[in-house]
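Handing you this structure, nothing more for now.
Partial complex: the chains shown occupy the same locations as in the complete assembly.
Chain naming follows the written order as A and B, and within any one chain the residues start at number 1.
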Amino acid sequence: MGCSTEDLVAALRAAAEVVIDHRDELVELDRLIGDADHGENLRRGFTAVVSTMDGGGWSGPASVLKAVAKTLISTVGGAAGPLYGTAFLRAGAALDGRAELDAPAVATALRAALDGVLARGKAEPGDKTMVDALTPAVQAAEAAAAQGADVVATLSAAAGAAADGAAATVPLVARKGRASYLGERSAGHLDPGARSTSLLLTALATHAGGAR
Amino acid sequence: MKKIINDPADVVSEALRGMALAHADLLTVRQDPAVIHRDDAPVQGKVALVSGGGSGHEPLHGGFVGPGMLDAAVPGPVFTSPTPDGVQAAIEAVHGGAGVLLIVKNYTGDVLNFETAAEFAAIEGTEVRTVVVDDDVAVKDSLYTAGRRGVAGTVLVEKIVGAAAQRGDDLDACEALARKVVGGTRTLGVALAAGTVPHAGQPGFTLAEDELELGIGIHGEPGRARLPMEPADALVRRLVDAVTEDLPYTAGDEVLLLTNGMGGTPQIELYLAHGIAAELLAARGITVRRHLVGSYVTSLEMQGMSLTLLKLDDELVDLWDAPVRTAALRWGM
């Protein structure tokens, strides 16, 4: 079961709505160890993504993901804007020329996204950032795809690992991003970006199967 | 949350509207993307200075746009770095053929968004350099962290490099000067009460009547330590100690002393703190050659202050004294 361009658009729209619904939670997480804007930044950005998805005229999954990237880069701002923007841009670039997505393509795209985030943000696993959700997600997706899982199962594996990875940020002391200014006092809190990554992947997994 | 605002989502655009009306003789203010620039931009042959960052730090940066200081400021949403398109629009509006220097406060978001804009501008053939301001001694610098924050010292960088650009220094010289100023600037801040981000509705942190938060930044994020409230003499000494020990500033040094209010602290307290700081510095043999006291780099209505020192030499003094005409800092013109 592949994922068509249409399925991808629908899944991204659904994922955008999930993020928008979690605005207040993400604001609150960021208020505790940051500057209280992550949820508002993503609400602004993913509201624009919904409009972008309304556009149409897609030439394939790559074009959709690049449009999402451009939208996020020009509307989110903050750290998350360029990081998520780069993630979607690299994921799109990794899928250039494909008409639809299979599981290995999903894993490839996620790996490219992670590489983009690492290149831009220079965080390492354990720094208490979105990298701590995305890294295990990529590994889980690659393992699932290698074992022959379909797109939805691959994304579900990624989402599960992202949720665990996000939860595991709680005890960490932040070394990157705004929470790092708190030093030891950043421990004991969930990283907002790891949480939003987990939300996005879970929503994509739930909706990537299309209307089926 | 009590503020003189309408919808929290419109705070920045509505404030920019008021700013545009109040300074129509000096500034051009654009929305979508938001850019504030000199109304006579681009100034041909002059290095253009562009800064920006999240809003909520007023008068930084828009209040420092004008002859002798910034050519443009790019205001993001409250406490959120602007996106690259705003920075690109600013660069295009003010580039006068002699290159553009971006003055960026050191936050991951600001650095990444300005960096992206700089890449685009380079592709278009515009020479762009970036200087990152990181004057906050509250944050321990290291290769493995986000590094020090850019806070109140930013205004000093903008003024001094603005004067150099105005007198005709080229892009290399402006960049080198900016790095020199950043290198000689250190700041530490303290909060008595946090401000509230309009879209969050709750203060960044809550302090009891007898608590203060030391080492705060300018985004309502908590600081490094919560301490018992103390008299101004002890509190200012704490700030002076930490700032002077950091660079360090020592006997014989000449400095500029900036006592900066965080937005909700009145001028009478800032003057009081400034007097204490100046006397403590004098007692260490450090000469305060230039003074600035006021709320220049704020954190919404946060109550508190920061102290900034900048090591001076005759060149920096001349550039500091050079005429400037902006909404918030003005002399000689």
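The working rule: contacts are C-beta pairs under 8 Å (C-beta built on N, C-alpha and C of every residue); 3 or more make two chains touch, one makes a residue touch a chain.
In this text, all values refer to a predicted model and were calculated from it rather than measured experimentally.
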item	value
Full-complex stoichiometry, written in the displayed chain labels	A x2, B x2
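Everything below uses one rule, namely that only the chains that are shown with their structure count from here on.
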item	value
Computed distance of Cα centres, chain B from chain A, in Å	32
Sites on chain B touched by chain A in the complex	33, 54, 76-85, 107-109, 112-113, 115-116, 138-140, 144-146, 149, 197, 199-200, 202, 204, 217, 219-224
In the complex with chain B, residue positions of chain A that touch it	27-28, 31, 33-37, 40-41, 44, 73-83, 120-121, 124, 175-178, 180-183, 185
